[in-house]
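Quick one: the structure is below, questions incoming.
Here the complex is missing a single protein chain, while all its other protein chains stay put.
For chain A:
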Amino acid sequence: MTTGYTAFLLLCVFIRLHFQVQKILRERFCHQKLPEKPEGVEAQHKHLLELLKRTAIHGESNSVLIVGPRGAGKTMVSLHSGLKMGLCVEMPEKKMNCIEVCLLQTDDRIALKEITRQLHLENAVGDKVFGSFAENLAFLLEALKKGDRSSSRPVLFVLDEFDLFAHHKNQTLLYNLFDVSQSAQAPVAVVGLTCRLDVLELLEKRVKSRFSHRQIHLLSSLTFSQYLERVRAQLSLPGSFPDSKFAQDWNGGIETLCEDKSVEEVLQRHFNSSTDFRSIQMLLMLCLSRVSVAKPTIKPADLLEASRLCLSDAKANMLHGLSILELCLIIAMKHLNDVYEGEPFNLQMVHNEFKKFLHRKSNSMYNFDQPVIMKAFEHLQQLELIRPVDGSSAKTQREYQLMRLMLDHSQIMEALQKYPQCPTDVKQWAMSAFG
């Protein structure tokens, strides 16, 4: 009796700890919190920090572009630096206004409103955000013009997805921000984040001239061992975990997991495909969701399964849901593609191909009427497995509209392998060299 009760209590504690693990790790993978210190990009981070420091301390206006591929940590670096500037303990007085504008601001008008809002300037006009774009621009420029180097608080503008701003009309916002940064007005630091290496070519010449041409490239040269180390760090529990025994066990489990040969292979494959850390977080998240009270550790099998889910081909998966008729049409299209070397086809051609197959087999099982085939064809089009050739107008009848197949042969073959209860003759037809 007592042993049973103790066991129950132990189980309760265990369950609680388990939930805590889930919580910590899930937050780590999904919340995208700013890390304590930037990893892998220390040099660039220092560079940016120096630059912002000069804006903050000396009131010197600057503009800089941070260029790096997706997931390289551009936003992290810039926000980290901005935050450090704003909250740095040694200089609490030199707070910066950190303005972040990004993808959501699809044109200058919205971006300006957002800037005004973030600068807390909208109160100056009696609590109403005023009407026209022109007024708004004049208002903001006036505000910035009134400041000067020594007395105004520096403002940090972070322009996320900088290249999209370059597509705004006349690049008005960029021109004005850079112009402020190049004239004796309120000190500003304009930080543009982009993943385009050719972003300077997008700028208009006078905008370009006003930009200081500083670029910080965030190009990670991560090795596999470092990558592995980061995976381990991501999965490990922190030292502050309440039950140290549990934490030790968990961390030990992670150690063994990472040393597993198959796990290493999976990770290597992910590493080869992308050094970006966000993809691995995705993978680890899938792993974590397979952990339960009944199965309290991550097994190599979990990782393999998660990896399979991650890397699976979306289009091939879609093929699994098709009917036999639709699959047959796809196979017919594949044959047509083989015969005509990728030339477009229309429904009539596909139907003919299909009829040839039926004749050979002399099996009435797949005898469908024209409307039924038409319907199946349309369904394929809706799934975007086939798409009409550009430029073919709606004038032509649907049966004769030219189409292209959006699938690779390997995808079709893979799907056929896995298709449940696929008729053998269909399989053979697909594999045969001629239709």
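In this section, a residue touches a chain if its C-beta (ideal position, glycine included) is under 8 Å from a C-beta of that chain, and two chains touch if they have at least 3 such contacts; residues count from 1.
Keep this in mind: contacts and distances are computed from a predicted model.
> Consult the UniProt record of the chain that does not appear here and report its protein name from "Ras-related protein Rab-3-like Protein", "Origin recognition complex subunit 1", "DNA-directed RNA polymerases I and III subunit RPAC2" or "type I protein arginine methyltransferase".
"Origin recognition complex subunit 1"
> Which residue from A:H18, A:K84, A:R214 or A:K356 sits in contact with the chain not drawn here?
A:R214
> Which listed residue, A:R153, A:R290, A:K361 or A:K427, touches the chain dropped from view?
Once the missing chain is taken into account, the touching residue is A:R153.
> Looking beyond the chains shown, say which of A:K23, A:R70 or A:R117 touches the absent one.
Touches the omitted chain: A:R70.
> Can you name the residues of chain A that touch the chain not displayed here?
Residues in contact with the chain left out: 50, 54, 57-61, 67, 69-70, 91, 93-95, 97, 108, 119, 121, 124-126, 132-134, 137-139, 141-147, 149-155, 170, 172, 175-176, 179, 181-187, 195-198, 205-206, 208-210, 212-215, 217, 219-221, 269, 271-276, 311-316, 342, 384, 387, 404, 406-408, 410-411.
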